[in-house]
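A short worksheet on the structure shown next.
For this view, one protein chain was removed and the others were kept in their places.
For reference, chains read A, B and C in written order, and residue numbers begin at 1 within each chain.
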Amino acid sequence: MLPLISLILATLVLGTVATFFAGARSRWVALATSVVFLLEVAVLFVNYSGWPGYNGALVPGFSESESYSWIHLSWLQINYTVGVDGISLVMILLTAILQIATVIYSWAEERRPAAYFGLVLLTCLGSFGVFVALDILLFFLFWEAVLVPMFFLIGFWGGPRRRYAALKFFVYTHVASIVMLVGLLALVFYSGASSFDFSSVYAAARSLAPVPQTFLFLALFFGFGVKFPMVPFHTWLPDAHVEAPTGGSVLLAGLLLKLGGYGLIRWAVEVLPNGFHVSQPILFFIAFLSIVWGSVLSLSQRDLKRLVAYSSINHMGIVLLAIALDSSLGLIAAVLLMFAHGIVSGLLFMTSGSVHHTFGSRDIPAIGGITPTTPALSTMIMVGSLASLGLPALISFPAEFTALLATWNGLGYWVFVPLGILVVTAAFYLWMMQRMLFGPPKGVPIGAHDVPWYEGVGMGILVAFTVLFGVLPGLLVNVIVSSPIKGWPGP
Amino acid sequence: MTDLPLVGFIGLSAALLAIGLFGILTRRNFILLLIAIEIAMNATILNFVYFAAYTGGTAGLTGQSIAVVLVGFAATEVAVGLAIVLALNRLKGTINVAQATELKL
Amino acid sequence: MAGLSGILEWAFLVPLLMVISFVVVGLAGTRLKRLEYGGWIAVLFAGAALVVGVLVAAAEMLSPGQYVNVQYTWFQLPPAAGTFPNGFRLVAGTLVDPISALMLLVVTVVGFLVMLYSIEYMHHDRGLARYYAELSLFLAAMTGLVIANNLFEFFLFWELVGVCSYFLIGFYYEKPSAASAAKEAFLVTRVGDVMFLLGIFLYFYTYALAGPGNGWAASGFVFTNGNQPFLAGAMGGNSTLLTVAGIMILGGAAGKSAQFPLHVWLPDAMEGPTTVSALIHAATMVAAGVYLLAVTSLFLGFTATDQLLIVAIGGFTTFFAATMAVVHSDIKRVIAYSTISQLGYMVLAVGAGFAMVGLFHLFTHAFFKALLFLAAGSVIHAIGTQDLFKMGGLRKPMRITAAAFAIGGLALAGIPPFAGFWSKDDILGGVYSQLGTHPLYWPFFLLAFAAVFLTAYYIFRAWFLAFSGDGPRDPTLPHAHEGSWVMQVPLIGLSALAVGSGLLIFWPNFQSLLLNGAGAAGIPPVFGPTDLALSGISVTLGVAGILLAWRLWGNGRVYVLPESSWAQPVRRLLLNRYYFKVGYDWIGQRGVYSVARAADFVDQFVIDGTVHGFERMFAALSERLRRIQSGVVSDYAAYVVAGLIAVFVLLLLVAPYLVTLVGGA
Partner (left out) sequence: MDLGSFAGPFLPEILLLAGTLFIFLLDVVGVRSTERVGAVAVAVTGLALLFVIADLGFAPLAFLATIPAGQIDAAGTGSALYAFTSLGLIFQAVFLLATFLVSLASLSRPSQDRGAPIFFGLLVLATLGMLLVAIASDLVFLLLAIEVTSLATYLLVGYTRKDPRSLEAAMKMYVIGALSTTLSFFGASLLYGAYGTTNLAAIAHVGGAGGVPVLVLLGYGFLIVGLAFKATLVPFHAWAVDVYDGAPTDVTAFLAGGSKKVGIFAFFLVFLAPILFVRTGTGSPFANGAIALGPILQITLGVLAVLTMTVGNILALLQKEMKRMLAYSSISQAGYMLIGIAVGTAPALAGATLQIFAHVFMKGAAFLLVAGVTAWGIGPLIDDYRGLGTRRPVVGVAFALMLLSLAGVPLTIGFVSKFVLFSAAVQAQGYFVWLAVAGLLNSALSVFYYARVLRVMFFEEPAAEKFPAGAIVGGSGPSELPAGGFGYGRAAAIAIAVIAIVAVGIYPQPVLGAIQAAAQHFVAVGA
């Protein structure tokens, strides 16, 4: 059988390298890479047993598995092991979609386009790697590999405080990674796993006693949680988002935050069930805190990007909540939510980027009534905002519905917290729309015109997927449900 | 040979070492520093000689030969030190180590 | 007519047609200047939808029963032990039964007429393609909601109609008040939606866990007739849960149907075009809350506590909203308060166990309220103001409008034989019949009864102010004239329905529609005047209200309440809408927003400040430690000696102690 995942990795690596050296033609190379990537992901989906019609059976193990020896010492067995299940497949699809949308959206990037597109591709390459890696070192490697290009994207192409933001981003996520690495190493060596492979770690670690499991789980959770980001370790996010170039923000919100969620599901929750159970109250507390804090803070933001950034904290809080519920319904909701948030926050960050390009500012009170000037952009903002506040027929709705249903099933009346916050979420989006889109025109420069074609196409791709999966969420759910969520306490 | 007063000799070499260290800490003149280092070094050599005698036998010969080697080594070390101090004196006109503080923090 | 029942399978065509209309008009509307920017296309599709709607209603009338068809599985979970032991499935499908047929009829009829009316009424506005596209989407969502076959799908369309309403209220988005009203409407209904969502969870959960409900989750939670066993089984151990579920559904309905205390948004929603007010905020969408209550009561059931609460909310709102309508001078707002008040009657009916009676009132109300709005729109279209005190004497230039408004007013006031009489009377009669077993209904019954008088008074106050007298009080108003046939046809059509729709109750086929939908409610509804004394009192009250209105406002009179009157504070209270809006704004701005600002401060200075504190700490430490690098080699030698001593301390004292602590390697 074709080593499909390695093929995709090779495509991305070659595409990235070629982009770096392609000079003025780099955007074409990046686009070609993205198209091939998307097609290959489509093949991956078609090959997957859970696709297209879910037949109610679980797919045994991981599909498309490949494993080659990498580091082979008596005490250190590390392999290049990759594979996908439904969860990673959905995340991979998100990666492919965001990559192509970002490349097209940034088509006119003028400052060192080769480096810019190369770094964008590198970020996606790293994310893809995280989603397919089934070996701890490989996973960590890709995890960290995402960090460096993002650091440069923020630091070089960013806004006025980009240096501060880049450093803050780097330090926060790096510290988290390090705690996570300690956890991962301890996971291997304390469990006595024979190798760093997921399968052997999984087999060995689940039988650990609750106490070491709890310590390990908390270490891993901290590592993944900062990426989430969980309150109170979230302050890197607004700064990074605000200062990052639009493409960077899109990938940051769309992909990087998802790495945390994915990692938590794959490497902590599944592997350390006892530690997870002990830590559940902590997770719930942080999830609720993030939900409330993110939403309330969004309300007080003036900067459009900052608003979207804080709303990300809110949404990822719901993801955390869904994961913490420890039910398959919650897990499905979490994965769906991550996918939905990836697409929608990407769209919203693109719109804020376009607002900035068009009006020279993202200050919500300073801009008003832009709809007559930029109808297309306004429509995108509306679609993004409405999707983000959970409008049916758009992608977030099935995800949020499932998440809240799962919350009710798991936590009972605590569901009032996320439910009540839905109103606040609606409030800050609506208020933003009222101030920016509606009312008499204000702060609109003379000669302002609607978004250029490439920005429109970039956003259009995301809108299309927002609607497609909003109307047909079953396409994703069937894939997620069929994945081998091993040992999961039944649906 | 085993009736030598162990503690006394160790005390002597310890005292020599202490004197050497005290000199290193308090002297600013490079030549005096060299002398202090040599005093401390002599404590070591004395130790080897003494322990060699204490150990006795063929193993004891090791210590004595080491002592001889160390005497030679000490001379080499001083030679290198003098080379450096000469160059320093030529360039700066002083052999006070406290005045060579261009590199700091 | 067995052949006609085949149409039931095609009920989904109605929303589908309107979705197509939405897509076509939305994409191509701006290029179709000749067709009113797609307006005529929308009218065409609405007409087609009307035909299907009428056929479905007819088929249902001829062979009452129901038809369930699950079309599409959204997603499903495999069965396994846990919360949903038989699996879990969410579906989107259609359910055509008597009540959905009735609603489909209302929505398509009013929708078509309003769409047609808009062609002229909206002619001079900009953004028409957007208008018709949104209106089409609204009709699609509303008809989808009506034929939804489960609560989840219901909620989906429920949210969609909410968004359409949001956009249509904010149609004149350049007006800050319109943008603000749109937001307010969305937010207030959102509060209800959130409760509704929890209600759904509670029902899903309760029924899924209760014995007979196991299969329900796997089947997609679809509505099935005669769910009494569900209710009984579930109530065995979970009556509290069911009560809460009912309250949550009530919350959702109160948001959408603008019931106390979530009523504030509806008067402000009048910022939208009058056509929108007629269709969405009078005839259809706001009735969705009542429809939700009816569907829930028929298929899922309420507990007695829930019923009392619903009765309380409905009865109180009826009176509460009517009082506010008494003093307002904006013609659309008066009608809007009237809408709230009338919705209160319907809620009251559903709560008392007469879901079908409530729906009957919904049916008649849709027509006469749409008529009132369109008539008001006709006036506004002609003279460009909504202020009743500027109008006057319009009956001469606008005879058809004046007559239409009067018919609508009589229907609203409950004067026989107009439509409102029959349905309102059935409600009052129904509630009255329950007073014996439920004495707690008494105060709300009385409030609802009293509201009859107020209703008649305020609507005729509006009529007299606008249409009686010699001419406009504001001489600067343009000369009034009647609209073209495009506006007159809907007025006439709706007038006919306002007169006749109540009488339909005497048509057995129609009555069977109402009777067959009532399977689960428990109390057999009685239609037509039953208690003549009660009817007599209510009609008397109505007539009294009209007479009072004539006494104070007839023939161009303007009644000015004396400044010293005891009623002045009451009037101010009413004009300020009981200070509800002020209060909510205060909660929003002073409360939530202040908290948000404070949180922002904490975020920036406490959380981030701590991080920066660490940064500064390390910097300070670095600065301190740097000083040991003095540059003097003797100091370095001193460090070596000090280090030597430290190493000895470690080796001889500290480390041995630590070794005993950790117990060796």
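Everything below uses one rule, namely that a residue touches a chain if its C-beta (ideal position, glycine included) is under 8 Å from a C-beta of that chain, and two chains touch if they have at least 3 such contacts.
Because the structure is predicted, anything quoted here is derived from the model rather than measured.
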Check: shown chains touched by the absent chain are A, B, C
Given C:A304, C:L440 or C:L650, the correct residue touching the omitted chain is C:L650
Among A:W28, A:W70 or A:F222, which residue is in contact with the omitted chain in the full complex? A:W70
Even though one chain is hidden, which residues of chain C still touch it in the full complex? 618-619, 621-623, 625-626, 628-629, 631, 633, 635-637, 639-640, 642-644, 646-648, 650-652, 654-656, 658-659, 662, 664-665
In the complete complex, the non-displayed chain touches which residues of chain A? 69-76, 137, 140-142, 144-145, 147-148, 151-152, 155-156, 162-163, 166-167, 170-171, 174-175, 178-179, 181-182, 185-186, 188-190
Interface residues of chain B toward the undisplayed chain are 10, 13, 17, 20-21, 24, 30, 33-34, 37, 40-41, 43-44, 47-48, 50-52, 54-55, 59, 62-63, 66, 69-70, 73, 76-77, 80-81, 83-85, 87-88, 90-92, 97, 100-105
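What we mean here is this: only the chains that are shown with their structure count from here on.
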Counting only chain pairs that touch, give me the topology of the graph as line, ring, star, complete or other. line
When all chain pairs are ranked by how many C-beta pairs they have in contact, which pair ranks first? A-C
Averaged over CA atoms, how far is the centre of chain B from the centre of chain C? Could you give it in whole Å? 96
Between chain A and chain B, what is the gap in Å from one C-alpha centre to the other? 65
At which residue positions does chain B touch at least two other chains? none
Sort out for me which residues of chain A touch chain C in the complex. 54, 56, 58, 231-232, 234-235, 293, 296-301, 327-329, 332, 369, 371-372, 386, 390-393, 397-398, 401, 404-405, 408-409, 415-416, 419-420, 422-424, 426-427, 430-431, 433-434, 437-441, 473-474, 477-478, 481, 489-491
For the chain C and chain B complex, residues of the former touching the latter: 626-627, 629-634, 637-638, 641
Within their complex, chain B touches chain C through residues 21, 24-28, 97-98, 100-105
